[in-house]
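My structure is below; once you've seen it, I'll send some questions.
Apart from one protein chain that is not included, each protein chain of the complex appears where it belongs.
Just so it is clear, A and B label the chains in written order, and each chain counts residues from 1 on its own.
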Amino acid sequence: MSRLTTLAKGVAVDTGALAAFNFRDMGGWHLLTNDWGQFLMMSTEDFNRFMSGKVESSEPLYRELETRGFIKARLDFPQLAANYVKKNSFQWFPGPSLHMIVVTLRCNQKCQYCHSSVVDPSRTDTDMDIATAKKTVDFIFSTPNPTICIEFQGGEPLLNWPVVKFITEYAQAKAKAGNRKLLMALVCNFTLMTEDKLDYLFDHHVSICTSLDGPAELHNKNRPFLGGGEAQQKVVHWLERIQERCAADEKKKYYLPGALMTTTRFSMDYGPEIVDLYVKLGLEQIFLRPLSPIGYAKRVWKDVGYEAEEFVKFYEKTLDYIIDLNVSGKSGIMERMALILLSKIVKGEDPGFMDLRSPAGAVLGCLAYNYNGEIFVSDEGRMVDHQGDPLFRVGDVSRSDWASVIDHPTTRACVSASTLDNQPMCHQCAFKPYCGVEPVFHYETQKSVFGQMPTSGWCVSHMGIFDVIFRKLRDPRARKVLDKWLERDQCRWQESDAVPAGMPEVVL
Amino acid sequence: MKTKKKTTNNAPRAVAPQLLAAPVPKLSSSEASVSLDIKAHGLEPVLGAAYLMMDKAFVSLSGDRTKTIVVGLRAKDPKAVKPKALAAEFLADLETQKVRWAVAKNNLPIREFIAEQAVLIANGTIPAPSPAAAAPEPAAEQLTDDQRAEIEKLISEVEAEIKTMNDKKIATDPKGVKASWEEKQEQEHKA
Partner (left out) sequence: MILSKKIYSMDAVRISAQVLSSKVNVYLDETKTAFEVTLEAKRKDAGPEQLAALEGEFGNELLNQEYRFIVGRFNSKISALIVTQTLMAARGGETPAAAPAAESTPEFKKLVADLMKNAEAEVARTMPRKIPHQGTPLPPIKEDAGV
C-alpha cells in the first residue's frame, strides 16, 4: 500500500456524517487527526464503525470523537478555531526571532559532512569585518519581532573572536536602548576555547552549544582536525569544564552547555554508546537528527549518507534505549526531536522548531547572514549559495531593508511551497497538523522548492519518526516517560519567560 | 397551490466499492494500465491514486480528463514489484482516495470557516472561547484495549463484591434493623 495507507477492502463507508479528518492505518490500530491538531488513537474495529457511521451517540467513543471535532453535526467551531490559533501561533508572529550570523567561513576542522562549506584558516577574506557586523546588527534590530535571538555560527566563530565580541556588546546596547528581549548563543567546536573566552561569554550571558557526535572513534572520524588529530577530547574537556564552573555558581544554572550530534552512516552502529556518552557528561538532552544532503554533505553523500528508512530504524532503536534508561531510573535524558513533536501533538503548541512549521520558518522565523552581509532565507539556503546558486539570497545588509526581504519573490515562494495545504500528499496525511516541509531541502534534492513528496527523503524520514512517536504514545510504559519530559520542558520555559525585556538572557 | 420544494443532500458520498464494477487492468511483462471512467471515479481520486504510486512506478496518463483516463504504471525496479502488484495497489489506493476526497469536499466550507474564525480570534476581532468552555480531556484514548478490558473486569469484580456485601447484610440483619431510612426507601422502591 502507499505510504498514506489505505482502507481495508470491503469496509463500508458513510462519509456524510464525518467531519474533516485524515487517518492512518498504524498496523493493528488506527490514528485519526484533523487540521486543528486533535488526534485519536482507536482500535481498527472502532475505526471501521466510525467510518460506517455506526458509533452510537450513547457510547463513550462518540463523546471522544465529538470533543475532538470528528463528528460533523457536533463541531464546536470557536474551540476548534482557538485550537488552531494556539497550535499555529507562529503564523501571527511579527517577523523572525532567530538570526544566525556566520562571522567567518574559516575552520580548523574538516568535518566529513560539513554543511557550512568551510574553508581553511588562511582564507581571511571570508572573515566578517566590523563595518559589516554593525550593519548586520542594525538590520537585525530593524526587523519587527520584540524578541531577538542571535546565534553565532561559522566556520568556527572563535576564529573571528573580535567580531563575536563586537556583535555581542553592540546588540546588547541596542536591546537595552530599544527595550527588546535579546538572547545570544554561540555554536562552536570548542577546540579554540580558553578560560578568558569562557569568562567573557559568561559575563555577557551568551549560551554555548557544541557538536558532539559520540565516542572518540566516531566523533574523530566524523570531525577530524585539519591535517588530522583528535578533537573529541577537547570537546569533552570543555563540556566538563563549563559544567564545573556552572555548578560552582548558582547564578550560572542557565549557562549549562548544549551539544548536538550529527547522524552519519558511521553513527548507525553507535546509538546506545552515543547516548551513554551524553549521559556520562550530564547532558540533559540529545537530538537525534537526520543528516540533510545539502551543501558539502551532498558531495560526499555516497560516503556518509544513508536511506531515510535506515535513519528511522536508528531513531527508533536509540529512542527505545533512551526510554529504557528513563524507566530504569539510570538517567532522565530526553530526546529533543521527540520533545518537539510531543509539544505539538500532546500540548497543541508550537515549540519553535523552524523546519516543522506550515509555512516553514524560512524568513518568517529565521534569517541567516553571511560573512559578507548577504542575507539568506535560512542557513541551508546560504549553503546552496556556496555551490554557486544564489536562489535563496533575499537581501544584503548594506542595501536592503526588512520590507524588501519579506516582499522578495524567493520569500513568497518558500512560504507558499511550505504551506501544507498546497502539498498534494501532505494535505491528506494524518501527520499534517504536526509536520512541515523544507523548501531548500527539496530544491537541493528534487530541484524544486515544492518537491515531490512520494519520493522525498524528507517525507519518508519524518513520517517514519511520527510513526515511532505515536506508537510510543500508545504504549503506557513509554507514555509515562514522555509525559514527564513534557512537564520538565514546561518548567524550563516558564523560568525563561520570567526574565524581563532589556535584560540579557540565556538561550535554554 | 405551491408545491413543496424537494430538498436533496448534494454532498458527495463515497459509493460502497462493491457497487462499482472494479476496473480490470491490462498487464504486459513490463507495464500495467488501467482505464478509468472519470464520471464514475472522479478526477481527483484518479490523479491522487496515480500520484501515490510515484515512489515505486513511472506513471503515464493518456486520454481525456473529462471522460476516460488511462493510467500506465511501469515499475522503477521491475525485479522488486510486478505489474499485477502495481495495478492492485493502485486500485486499492483509488478506493481510498475516493473516500478521502469525498470527506474533503464535504467539509471544505467548514474548514474555510474555521480558518477565517482563527484569523479573527488571533487578531482580536472576536473573543476566544473561555478556557472553561474547552472540552475536558477524556482519558480513554490513553488506554489500550488490554487496559480497557482490565478496567471493565475490575468494575465487574467490584460490582460483584458490592452485591455480595449487600447480600451478607441481609443475611446478618434480616429485619433491616440496622438499615438507614434511605436504604429502606431504596429497598421499598426496588420492590
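Criterion: contacts are C-beta pairs under 8 Å (C-beta built on N, C-alpha and C of every residue); 3 or more make two chains touch, one makes a residue touch a chain.
Keep in mind that what you see is a predicted model, and the values were worked out from it rather than measured.
Student: Which is it among A:Thr33, A:Thr136, A:Gln423 or A:Ser461 that touches the chain not included here?
Tutor: Here the residue in touch with the unshown chain is A:Gln423.
Student: Check each of B:Leu27, B:Leu43, B:Ala85 or B:Ala128 against the chain that is not shown and name the one that touches it.
Tutor: Per the contact definition at the top, the residue touching the missing chain is B:Leu43.
Student: Among A:Thr318, A:Ser358, A:Ser378 or A:Ser461, which residue is in contact with the omitted chain in the full complex?
Tutor: The missing chain is touched by A:Ser358.
Student: Check the options A:Ser43, A:Ser142, A:Gln243 or A:Ser400 and report the residue that touches the missing chain.
Tutor: Answer from the full complex: A:Ser142 touches the omitted chain.
Student: Tell me which stretches of chain B touch the chain missing from the display.
Tutor: 43-44, 47-48, 50-51, 54, 58-66, 69, 74, 76, 104, 108, 111-112, 115-116, 119
Student: When the complex is taken as a whole, what residues of chain A touch the one chain not shown?
Tutor: Touching the chain left out of view, chain A contributes residues 90-96, 105, 117-119, 121-127, 129-130, 133-134, 142-145, 160-163, 165-166, 169-170, 173-174, 176-179, 293, 296, 298-299, 301-302, 305, 358-359, 363-364, 386-389, 401-403, 406-407, 411-412, 415-416, 419, 421-424, 427, 444-448, 450, 452, 455.
By our rule, only the chains that are shown with their structure count from here on.
Student: Give, as an integer number of Å, the spacing between the C-alpha centres of chain B and chain A.
Tutor: The computed centroid separation for chain A versus chain B comes out at 32 Å.
Student: Which chain B residues qualify as touching chain A in the complex?
Tutor: 9, 11-14, 16-18, 48, 51-55, 89, 92-93, 95-96, 99-100, 102-104, 106-107, 110-111, 113-115, 117-118, 120-123, 128-129, 133-136, 138, 140-142, 144-145, 147
Student: Touching chain B in the complex: which residues of chain A?
Tutor: It comes out as residues 1-7, 9-10, 12-16, 18-22, 35-36, 40-43, 51, 60-61, 63-64, 67-68, 72, 75-82, 84-85, 88, 91-92, 424-425, 427-428, 452, 454-455, 474, 476, 479.
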